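Have a look at the structure below, then the notes.
Removed: one protein chain of the complex. Kept in place: all other protein chains.
Naming follows writing order (A and B), and every chain is counted from residue 1.
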Amino acid sequence: MTPVGPATMPRRGPLVQFARAQPLGVVALLVILAMAFAGIFAELVAPLDPLDIDFAAMLGAPSATHWAGTDAFGRDILSRLIYGARTALSIGFLSSMVGCTLGAAIGVASAYFGGRIDDVIQRITDILLSFPIVVLALVVVAMLGRKLVLGIDLNLIVAIAIPIVPKVIRVVRAAALTVREMPYVDAARAGGFSHARIIFRHMAPNVAAPYLIMLTAYIAQAILLEASLSFLGLGVAEPTPSWGLMLAGNASDFYREAPWMILFPGFAISLAVFAFNLFGDSLRDWLDPKLRT
Amino acid sequence: MLRYLVRRLAQVIPTLLGVAVVTFFMLRIVPGDIVEVKLRGDGGNVSQAQIEVERKRLGLDQPLPVQFASWMAGLVTLDLGKSMWTGNGVAEEIGLRLELSLQVAVMATMIAILIAVPLGTLSALFMGTWIDYAIRMVTIAGLAVPSFWLGMLVILGLLYLFNWLPPITFTSFYKDPIANLSQLIWPALAVGYRYAAVVARMIRSSIIEVLKEDYIRTARAKGLQERLVVMRHAMRNALLPAITVIGLEFAFLIGGLVVTEQVFNLNGIGRLFVQAIGRNDFTLIQGIVMTIAVTFIFTNLVVDLLYAALDPRIRYR
Partner (left out) sequence: MKFARFLAVAVGLALVAPAGAQTPKRGGLFNFAITAETPTYDCHGTDTFAAIHFLAPFYSTLLQFDLDNFPAVKGDLAESWQVSADQLTYSFKLRPDIAFHDGSKLNSADVKATYERMRQPPQGVVSARQATFADIDAIETPDAQTVIFELKAVNAAMLEHFASPWNCIYSAAKLAEDPSFPSKTILGSGPFRFTEHVRGSHVSGVRFERYFRAGLPYLDGFKGVFMLQPAAMLNALQGGQVLAEFRTVSPAERDRLRQTMNDRIRLEERSWTLNLMVVFNTEKKPFDDVRVRQALNLAIDRWGGSQGLSRASVLRDVGGAVRPGSPFAIDPMELEKFPGFGRDIRAARAEAQRLLREAGVGNLSFKLLNRTIAQPYTPAGIFLVDAWRQIGVTVEHQQQETSPYLAAMGSGNFDIAVDFSNLFMDEPSLGLAKYLSFDLAPDNRSRAIDRELDGLFARQQRERDVPARMALIRQFEARALTQAYQVPLLWWHRIVATHSVVKGWRMSPSHNLGQDLAEIWLDQ
């Protein structure tokens, strides 16, 4: 899987290399892109308004107008699934982004500056790692309540991001530490280069791979966490469409009359998490060997 | 070995302290308090003066440092205080439900190991073949399927197909094992599936790693039978990271049960936790979070010690 001889073949772009090496990963990526597209352009993709109440059509089976049926308020389930993709992916992506970036920054800083700073940060990380993800997220949710900005619940994003941070710090710090020992870092310091420059030029590339892998992996976790929190009633609120929220409430009451109310949102969550996990796996399989050499 | 143990224990103390501090202060930022819920929850007509009386009784009117000091003092004597909702001891409330949650966690772990070890091993040995791909699909699905959704499907399936539901109240295993198991096997399965997936993946990659090692090639070159190679050399080394994962995930179970207990209507710690959060029952939330965190820390400790016992290299780091 190593690139072929130096000048005999044109260097293929990383995307093509990836596609050849990890076909499953590409499938996963396509699924992700499809969901992202649906989420971003939900207004265009969704056939109906997800908030429209129509009691006459309540608990309707999948039909020509309602491809995935309707729920207890007569709202179109397919449209709610599509807007739910927007909720899931935006919260998933933003939480993971915030958590991983913050974690990476702190991890690198901790590794670079070492000494007392490193010790303190490690202590705090230890403490935060003592709480299971769901527990920590729940407590943060209870602490902060809800704060909607442009339709997105910022506090929920913070609640999901916070448990991610210490895990990322751990991994990134380990990766950054390997670089810190390198002689060229010392040389750079001696040469009077600023901290920022050294961090960005030398340490950052080394942590880029684990960062990307974790970003993808934690998007999957974040989507699952958002679904769980919404299911418990502590995440996204009605009437905003969210897959977890669609499973809460009276969905299971109608399992005989309207099983689609339970089946479709569950499938959606599983598909999204599956795709991100698969993609993350493939990414890791592809990047890891490179790391080692 | 003893030195390692002492060193690890010494690291644990400040962490525990930090956990206590963080747990306490995180909650005090919450707006609204429990007295309102208790007395006005269903549309009552209690006067503000009465609310103040109750608030005083619970010690909520005292300044924050004082409340914190009494919480810490209580911790030292293992007195977690009294639930602000029922007035009963926090330790008592937790103790009532601990058996159930622990049992589901243990059962899920057992199910996970029973499924994951053979699956992970097979997947690794037959790497690249359709067996491997099939098992990998199953495990990735296990990570993807939300356990609460799986739980819902299990219950509704039982109802739809057999018109049967598991028992709704908890009987201890020692009193009536059949009733106990017929209630708890289902949530254990729902949670265990995901757990199995994580462990299986870990075992698979671990064995693959080990199989690439030089000493395996040496052993093969020496002509030992394939099976012996696998069993003695690979398994032992491969199991080490798996033990870590099993340990980590076990502690997560206690927290992960939060959602599953809602679905199965189990009287466990997870459900108690969600209720406590809904009511702003500070002392109870603190107690539960401390319990979970302590469990997690000590599980990690046990796992580390086990790891050190099995892999001598670790001890001298």
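Assume contacts are C-beta pairs under 8 Å (C-beta built on N, C-alpha and C of every residue); 3 or more make two chains touch, one makes a residue touch a chain.
Predicted model, so just to flag it, every value in this text is computed and none were measured.
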item	value
Residue, one of A:L15, A:A34 or A:I53, that touches the chain absent here	A:I53
Listed residues B:Q11, B:S70, B:T86 or B:T244, member touching the removed chain	B:T86
Given B:L9, B:L114 or B:L165, the one touching the chain that is not displayed	B:L165
Hidden partner chain, residues of subunit A it touches	51-53, 55-56, 58-59, 72-74, 145-146, 148, 233-234, 237-239, 248-250, 252-254, 256-257
Hidden partner chain, residues of subunit B it touches	30-34, 36-48, 50, 53-54, 57, 85-88, 93, 96-97, 155, 159, 163-165, 167-170, 262-265, 267, 271-272, 275, 277-280
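The working rule: only the chains that are shown with their structure count from here on.
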item	value
Distance between the centres, which are taken as Cα means, of subunit B and subunit A, whole angstrom	22
Subunit B to subunit A touching residues, read off their complex	11, 14-15, 18-19, 22-23, 26-27, 29-31, 140-141, 143-146, 148-149, 152-153, 155-156, 159-160, 251-252, 254-256, 258-259, 262, 273-274, 277, 280, 285, 289, 292-293, 296-297
Subunit B partner contacts - residues on subunit A that touch it in the complex	123-124, 126-128, 130-135, 138-145, 220, 224, 227-228, 231-232, 234, 244, 247, 252, 255-256, 262, 266, 269-274, 277-278, 281
